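Excluded from the complex is one protein chain; the other protein chains are retained at their positions.
Let's turn to subunit A:
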């Protein structure tokens, strides 16, 4: 298992097994599916089910679920959060509204005020997101304020960035990345 030294202090560094991650992805998948149904999408449940379960192995590490590119979500959001570049998640409801139900792909930056590397990654991530001129959103989650949410998403070490499209986790990374790596990560998330 990768052991990323993230903090010069004695911060614990635990990395979950990819199996656990995949398990959580599956749970999240089922949960978000039901949420979508409650929101009464014009498209049939069957369509959602079939397109969502098309998978392809992106990396050896985790199975990735993603929606086919041609499929668009005709749901109109009552607010224009999709245009905001980055925002701080306020609570579970806010997370559901602005992250899971966001029509844009969202990068979730799990960070903590005591985490030095997070302070480096944060601005870099914002820069990479800003370059995309509104094609991707960024949600910031302080793991001390939203511990349960962070645990739910299997965050152990910080910074952890999870990429979501249509409520599904499509990619993630732990630790710092440089500007080029971030650009390619973000492009990949949007690209498909």
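We adopt the following convention: contacts are C-beta pairs under 8 Å (C-beta built on N, C-alpha and C of every residue); 3 or more make two chains touch, one makes a residue touch a chain; residues count from 1.
What we mean here is this: contacts and distances are computed from a predicted model.
According to UniProt, the chain absent from the figure is "thioredoxin-disulfide reductase (NADPH)", selected among "Guanine nucleotide-binding protein subunit gamma", "Autophagy-related protein 13", "thioredoxin-disulfide reductase (NADPH)" or "Calcineurin B homologous protein 3". One of A:89, A:128 or A:143 touches the chain omitted from the figure, and that residue is A:143.
Across the entire complex, the residue among A:96, A:156 or A:187 in touch with the chain not shown is A:156. Taking the whole complex into account, subunit A touches the unshown chain at residues 7, 9-12, 14, 16, 112-115, 143-144, 147, 151, 156, 158.
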